[in-house]
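Part of the complex only, each chain left as placed.
All chains are identified by letter, namely A and B, in their written order; residue positions are counted from 1 within each chain.
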Amino acid sequence: MTEATSDTMSSWLSREELDSARERLPILYVDAVPVRVDSQGALLHVALLLRASGKGEITRSLVSGRVLYGERVRAALLRHLEKDLGPLALPRVPPSPQPFTVAEHFPHEGVTPFHDPRQHAVSLAYIVPVEGDCDPQQDALELTWFTPEEALMESVLAEMGGGQDVLLQHALRHLGC
Amino acid sequence: MTEATSDTMSSWLSREELDSARERLPILYVDAVPVRVDSQGALLHVALLLRASGKGEITRSLVSGRVLYGERVRAALLRHLEKDLGPLALPRVPPSPQPFTVAEHFPHEGVTPFHDPRQHAVSLAYIVPVEGDCDPQQDALELTWFTPEEALMESVLAEMGGGQDVLLQHALRHLGC
């Protein structure tokens, strides 16, 4: 169902129209931090995607994407998680709509720690435990599970762009690390 | 400065363009629940605006409005609070961007408790203590301060439309009432 909904809604907006909207309105996004937890709900691992950027750079990123017209925030989270982690990931979207933070991405750097050269995007960020098997999909080369200690290493954080390193650190602190 | 920013940005989008965007994209809003607190931060009163709707109905509402392109969420909160409560209200916008909830308004009723016939609007909701003098501005007829008990009365909640009664109840529970 998520698939069908997504297909239908993508057609709401042509590439051209989306580009135009991106110059006029803040665009609503969701960010998901996929985690593995133990039987008490305590954090074991966090997942980062490895992608090749257009310029041939390798970057690590969280699951992230746009909320479509008519789409629930929780449906958008599931759609992007399925797109990046595959259909068998079994994500547990949190029952409350309260995000752990809101990340405001501006086209110009320095307004906030978050930056998106394409647009003014406002992202609702959630922690999402996943219980199934994850398989990188589409443009993701690889999915890597890190312990909290590994994820907080300078070398890992340095591979994340646009302020996602700040969001990841926030997520890990929010989880009590 | 808020004023200037607001003027400039309103011109980003003509009425026609905004109408078109409203049929294609979720529109980002903020909701503010203006409160008076005592010296320990405990809730004393909550403010509701009295407005005349287009159809001549009288409704009560929270402070609410759109986030503009290039505008920080906290600047949008201040702009709408100033517009509705006047320039001397001295609102204390919360230091954290984490909203107490996210209200998803759909053009069709029943998807969530929130409803907006004009658009798919996603609203970040914040509690905002105000310390100064409030004066209803623009299309608001009156500003009324209610004790928590008064605000939770059926007769008051019934005068709020679009699910704002649900948001108000949530705000009061969130404040420990």
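Methods note: contacts are C-beta pairs under 8 Å (C-beta built on N, C-alpha and C of every residue); 3 or more make two chains touch, one makes a residue touch a chain.
It should be emphasised that the depicted structure is a prediction, and the values quoted were computed from it without experimental measurement.
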Homomeric assembly size (copies in this file), of which only 2 appear in place: 4
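In this text, only the chains that are shown with their structure count from here on.
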Gap in Å, rounded to a whole number, between the CA centres of chain B and chain A: 28
Complex contact set, residues of chain A against chain B: 12-13, 17, 21, 23-28, 67-73, 96-104, 106, 111-112, 120, 122, 124
